[in-house]
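All protein chains but one are shown in place.
Just so it is clear, A, B, C and D label the chains in written order, and each chain counts residues from 1 on its own.
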Amino acid sequence: MNPIAFPNVEYSDIGPILALVAGAMALLTYASLVRKKPPKGAYALFTVCTAGASLASSAWLWNRFDERGHAPHFAFSNMISVDGFAVFFFVVVAIAVALAALLGDSYLRREQLDGPEYYVLVLLSAAGGMLMAAANDLIVIFLGLETLSIALFVLAGFHRRRSESGEAAMKYFVLSAFSSAFLLYGIALVYGSTGTTNLAGIAQWLAANVAVTNGVLMGGLALLLVGFGFKVAAVPFHTWTPDVYQGSPTPVTAFMAGASKAAGFAALLRVFFSTFHVMRLDWKPLIWALAVASLLVGSLIAIVQTDIKRMLAYSSISHAGYVLVGLQAANNRGIAGALFYLLAYTFMVIGSFAIATVVGRRGDAEHSLDAYKGLARRRPALAFGFTVLLLAQAGVPLTSGFLAKFYVISAAVQSRSYALALIAMLAAVIAAFFYLRVILTMFSPAEGDDDESAVPAPLPVPFGVGLVLVSAVGFTLLAGILPSVFIEFARNATLLF
Amino acid sequence: MIAAAIAESGSGAGFPLLSALVLLPAVGAVAVALIPKTQEQVIRLVGFLFSLATAALAALLVINFKKGAAGFQFLESYDWIKDFGVAWKLGVDGISLWLVALSGLLFPLALAGPVVKKNAKNYVAWMLLLEAGCIGVFLALDLLVFFVFFEIVLVPMYFLIAGWGYANRTYASMKFFLYTLFGSAFLLVSMLVLVFLHQKATGELTFDVVKLAETQTLATSTARWLFLGFAIAFAVKVPLFPLHTWLPDAHTEAPTAGSVILAGVMLKLGTYGLLRFGLYLFPQAAVDLGPVLLTLATIGIVYGAVVAAVQKDLKRLVAYSSVAHLGFIVLGTFAFTNQAITGSVLQMVNHGISTGALFFLVGMIYERRHTREIAELRGLQKPAPILAAVFTVVMLSSLGLPGLNGFVGEFLVLLGTFVTHRWWAVVSATGVILAAVYLLWAYQRVFHGEPDEANASIPDMSWRERAVMAPLIVLIVFLGVYPKPVLDRIEPSVTRLITHVEDHSDYRQPTVTREVAGG
Amino acid sequence: MDVLDTAWLVPALPLAGFLVLLAAGRKLGEPLAGWLATTAIGGAFVTTVVLFAKLVSLPGEERRHVVRLFTWLPVAGFHVDVAFLLDPLSITMALFVTGIGTLIHLYSIGYMHGDEHYPRFFLYLNLFAFSMLVLVLADNFLLSFLGWEGVGACSYFLISFWFTRETAAVAGKKAFVTNRIGDFGFMVAMFLMFGAFGTLNYWGANGVFERAGELPAYTASAIVLLLFLGACGKSAQLPLYVWLPDAMEGPTPVSALIHAATMVTAGVYLLCRCAPLLGVADPAVMTVIAVIGAATALFAATVACAQDDIKKVLAYSTVSQLGYMVLAVGSGAYVAAIFHMVTHAFFKALLFLGAGSVIHGLHGEQDMKRMGGLRKWMPITWATFMVGWLAISGVPPLAGFWSKDEILAGAWSKNPALWAVGALVALLTAYYMSRQVFLVFYGESRFDDEHTKPHESPWTMTLPLVVLAGLAAVGGLLNLPVLKRTLFLEHWLEPSFGPAVEHHVLESGAKIGLGAVAGVAAIAGIAIAYRFWFRRRPEENEALEPAILERAWRVDEGYAALVGGPGRMAAMWSAFTVDKGIIDGAVNGVATLARESGQRLRRVQTGYVRNYALGLAAGVVLLLAWTVLRVGL
Amino acid sequence: MTVDGSWYLILGAVLFTIGAVGLLIRRNVLVMFMCVELMLNAVNLTFVTFARMLNDIGGQVVVFFVLVVAAAEVVVGLGIIVSIFRRRAGATADDLHILKG
Partner (left out) sequence: MSGTVLATVGRVDFGVFVVSAVIILAGAFGVILARNPVHSALMLVMTLFGVAVLFVAQEAHFLAAVQVIVYAGAIVVLFLFVIMLIGVDREEDLEADPLPAQRPLAAGLGVLIFFLVMILARANNWATGRPSARGVANGPGENVEKLGHSIFTTFLLPFEVTAVLLVIAVVGAVVLARRPPRLRDEVEE
């Protein structure tokens, strides 16, 4: 029997992932060993610190790229690639974790679901997401995706008193398993036709066999797109999104919309743009179609929604369309645009769901548009924050949302996809309708508001949620007004592929 | 040539006046936002003072503007998004100068004039933000910066209509926002296509309007498509027939100050865009497709007037009159003669003053009678002779009576257009007749006749209202009698623009409209 | 400093009056405001007289002086100054505008006594005087146009002066709008001239008239026809005359000043001013002008025969007399036109003021059928009115005879048919004026003399009457065709009309003959009226007042049917069917479409997880199918 | 002669399709879930076949990981089913449709 020569492993390469996993383990161990309830918010604080450690580790990685011998490279026997692209998503996911933890704290206490499980699952799920982003092997992507998803199934069904929550978990689970099967089948076909699941290996094979039109490979690619398309909620693989976003506990929805979508896109971008770059003429039309369908379907259905979470879900579908526009451009600007978009979107959408968390009140039930009536009067700051976030999602200038759209659309134009660029802009017009509708609702008086003496029911904004809002709104405005540093970040992330 | 013009203007260094003009109102908005809600008087005062300070800056700009220089002055340029070659580049020339001045004038009046009943804080803050946006649009010399301002103004205006408007405000504000956004979609895409094609041809990625305009690299058909894209966006904003239907709704439902700004300043964003970008960036395409726009403008002039005549709502009537008036501006823009374009620019200012004033007046009537239905108003001249007199002057300005400002612009436009596009000018001139029909008819129904009880008891203009109208009336007369200082500053820039069009297209201006040698 | 350089004072004085009244009119009140206004216009008159004297002292060829004040519109090649032109024509116009204007201001002080808007009235009057003076003194078309529209606006203000009266309001609007149709012609004519010459100046090195000869005939014809359209509006010619009869809703001094003596003659003035252009135009254009003038004269005269309103008769008479003037212009008899303009100003202003005096005396009564026998109540009014009557009827040797004679002579040389129409009009004029005099001043009183005590007017009103009566009597002296030397006006105006003027030379025999026929026609008219109307009850002559004439040939109704029917329908159709329905409908349709597709698409989201999975599978099939197509079957 | 790899692969495709169709037509969540297992097995079979054809151990390793994932998924999936259907009669997927539109 041959002795096994373990590969040389440098764990600092996956420091951000390890930080999250370690945090989760620590939390789990503590909670199972110590009976005493920890002080209020301790879990959340710990999770935020973990995310902070992850961020710090990411920053360290990022800065090290400039050093000799630490340029972007593959690690763990070529299983992952340590590059700017990965680090970018580490950052995005870590931010999502921190924000989700802050949101979760008060929510869990309000809904009397407190305990460490939420945080553990969020941390582990996020680790899966990061893994997807860094993966250099289809099997790692698959494992990362499953890690992310399985934790999310649990989180979706976390609010066991709400039947919607269970239904969401159920639907998410069935459909996700279904799509994973397709993804896996796609991986198998790619494996068969190229002889490897390793992305670098695939790229090498493609470079050597560029002229061959390979049906199995292309079939595999199409099925990969099914799996990723499902994760990022692109039409026609979006059907789970509204139901799951609506049914899940709101902080979970926020995390899902932020981290899960980003991770899905990380894998999609890496596999399609980087690995299958030579086949871009084959996949661009598919992405084109998916982008158009997502843009239009997402916007059109969103305008007839009356539930805020559901509406945001549909809007997230149309946002996925924009990111796909960036991918469809298949140039560096497009990818950088997609990255910037995801960064901006993470803040916008988590901020938005933060407000839904507050307005949803106890039982996570009040998500109809009517619940937002008169918000501007009762909670002007909240209404202002939501307005900024919604306008950003609509793509109004001086917010990050505008630059994100501008970025991907400019990439599309650069690659001469004029029609797509125009469709994307027109979809933004449709989309603007429902964002404005929400804004309008907040600024219109609620029933009984005319009566000056009537005291509206208090709408407390917990500290954590406030923090989320401040950072979301702050980032949205900051990146909208002084975007250079963030754009630089996104651009460097693509250069350091 | 442009470089020389810039060098000659030379006032780039020193105090960043233009940035200050844009930022001061924005700072004001923030300042207002920080004052507690209950301090309504303080809020109003602070808001007014900020807009007044902005007006002072605008006046400073006008005073220091180098007369006779054609190029951009007071240039400022700072990198904004380096990766895209986007810079915070501001500059002013004879075309934008007066629009900035107009904004500087109308906003303090709009803030001082009508008093809103509720939530003064948000209202004032939005107004100031709107001012920053509007001034930004006129000063931006970077396409993206322009676009940012062009879009951002929608937000405050949307809130002003939706928050302080009349019964049908939701529909109107939504329509306004979405319609304009629809146009912007074409603008943004065309803009990007232009920029990237320019990059392909020259290797430089830049949104700098001057650079884009001075190196014409586009193929004819491409330029036409791009021009069309720009034109759609601006046509919506102008609004040009048949993209105008958002305007009556928005104007009618907006609060008085909103209507004033909407008509006075915001519609000019479209005409200014056509002039600054349509002609400057796509000279040949503008020449080729000019007749299309001329035709739409002409239809708009006649159609707007005809439709205005039978409106039942006084505010709606004024709104449709804007469609007609803006038609003149577009007509002049695409006539490509010194007189027509200079007239257009002047007409932008004139329309801002007179239609702004008209909306103030309609607002005053509404405040007194709580209706805008023409059928319910009658004989107001009897209880309110001063109001009637002011209305008369403004109305005469609006219908283009010589000696008042409206005539000067309209006449120059028609005169200049006639030389190059005879029949368009002739048909458009009938708009002058129709303007008299609908305005006088409206005046007759509202102010003449024997007032019934409800109308007989209204108060005349208050001192506050008189103070608001006074500067407008003075300008209406002044610009009608002695427009020379204004024309002298517009004309060099217009001449340069036409020379630019001639340099880059097969168009040649007729001799008769050219600058006389040594004249 | 040259005395002529003070020409700007002429319009400036009324303007100053206007401004003062604007600022402090209400504080001044009655009668100070009136006196102020009168002083202002009087000052202008005096200045004009001084200027006139100076101009007369100059040799003929130097009688053209331009006073430039400041640049109005400078845009590249287009340059318009605010500049005044002093030449015989403009100074003549200025003289009679300020002269008659002063008289009527004075008259108004009495007439408007007690009106609650007394200062406002004088404010408008001064503004009108200013505009009118700008119109006649301007050195270029555009400045003239400023005055042109300015007088239109003032006319609007003054017609609807008593704005609470619905009819006054409507009449004011109608006047303005109708004038605007003419102004449209004026404007387009200016565009054409600018296109041809690059300037709108009258004279000077680059002036339009100086270079008129360069114009192709068809351009010149177009310009002239368009200017004539403007003149038709202002001078109430067919088919744009309709506003003038309605304009009588204004106070009577207004009718006298604006709608008889001055403003309405602006069209004629413009045509005369453009004589050099008219000379270049196709002769057919002149014929058109002459025919329209003659037709208007005849048309209005027939209508005047059947009017009951004392002012309406005079209004139609004005239209008719303006037709005479236009006929003269069309015949190339510019001097005759100006001559008649002046004499007409004298006697028509006189008649209007007289009528005003009557109305004043009867406390607002305007129906002639309810007057009668006023001779004894209002002797001065009666006496002066008689002078005006005879003058307008063309009874020698009063002013009207001479000027009308000139016109008829011109018409004769143009075309005897035109002369025939002119002569017929002369007869009708004498007839309807006599009818008016007999109905108003003779016969028995038909008003309720129990309660109404007619009274003579105060001196401020009668003084102008007397002065005007004097002028109407001797006005013929201006241009007596007795000797060449006595044709003062013709010699005086010659520099203004330049070489373009055709000299109608008729042998004195023919001229005397024509004059005799005109005189006979006048006498005949008076005789017929005497036969039917003198001291008779008006009811006896209903046959002479057919309804069709009373309703002015139903032209107004026709226009109303045209504009009020199809025009209004078209506007309504545009506003509601096209704009609201089609255009806005399309916009809202897009919104509805989006919402509907949203609703439809949303139904796909059934809530059944198996359906979702089905959709996912369908997506798989689509992707695979596309791949298959891409790879090739 | 060994059986050509493509037979195995076709078998895998058939099995995959049966699993997919089964998931679409069955209402019982548990059975749907089993259908997923069918699909995963089809994939596993495909991987193993490819591994043999390519003579590459990597394919077999993938199957190993898929087995782990399947196990984890089953645990969580059944957990969800239990938590939902504990209080309901039957385990019919169609019963869950309060979220829609």
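By definition in this document, a residue touches a chain if its C-beta (ideal position, glycine included) is under 8 Å from a C-beta of that chain, and two chains touch if they have at least 3 such contacts.
The shown structure was predicted, so the numbers you read here are calculated from the model rather than taken from an experiment.
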Point to revise | Visible contact partners (per top-of-document touch definition) of the missing chain | key: A, C, D
Point to revise | Option touching the unshown chain, where A:176, A:198 or A:315 are the choices | key: A:198
Revision key, fill the gap. Touch with the missing chain holds, among A:59, A:216 or A:369, for A:216
Review point. In the complete complex, which positions of chain D touch the hidden chain?
Key: 1-3, 5-11, 13-22, 24-28, 30-31, 33-35, 37-38, 41, 44-45, 48-61, 63-65, 67-72, 74-76, 78-83, 85-86, 89-92, 94
**Study point:** Contact footprint on chain C, counting only the chain that is left out
**Key:** 606, 608, 610-611, 614, 617-618, 620-621, 624-625, 627-628, 631-633
Revision key, fill the gap. Across the whole complex, the chain not displayed is touched by chain A residues 1-2, 4-7, 9, 14, 21, 24-25, 28, 76-80, 106, 109-110, 112-113, 117, 120-121, 124-125, 127-128, 131, 137, 139-140, 143-144, 146-147, 150-151, 153-154, 157-158, 160-161, 191-196, 198, 201, 205, 209, 212-219, 362, 460, 462
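We adopt the following convention: only the chains that are shown with their structure count from here on.
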Review point. Measuring from the mean C-alpha position of chain A to the mean C-alpha position of chain C, what distance in angstrom results?
Key: 77
Point to revise | Cα-centroid distance, chain B relative to chain C, in whole angstrom | key: 37
Point to revise | Junction residues of chain C - those touching two or more other chains | key: 602, 605, 607, 609, 613
Exercise for review: Among the residues of chain D, pick out those that touch two or more other chains and give their numbers.
Suggested key: 20, 23, 32, 93, 96-101
Point to revise | Touch list for chain D against partner chain A, complex | key: 9, 16, 19-20, 23, 29, 32-33, 36, 39-40, 42-43, 46-47, 50, 53-54, 56, 58-59, 61-62, 65-66, 69, 72-73, 76-77, 79-81, 83-84, 93, 96-101
Practice item. Going by the contact rule at the top, pick out the chain C residues touching chain B in the complex. Key: 70-79, 142, 145-146, 148-150, 153, 156-157, 160, 163-164, 166, 168-170, 172-173, 176-177, 180-181, 183-184, 187-188, 190-192, 194-198, 568, 570-572, 574-576, 579, 583-584, 587, 591
Review point. Of all residues in chain D, which touch chain C in the complex?
Key: 20, 23-25, 27, 32, 93-94, 96-101
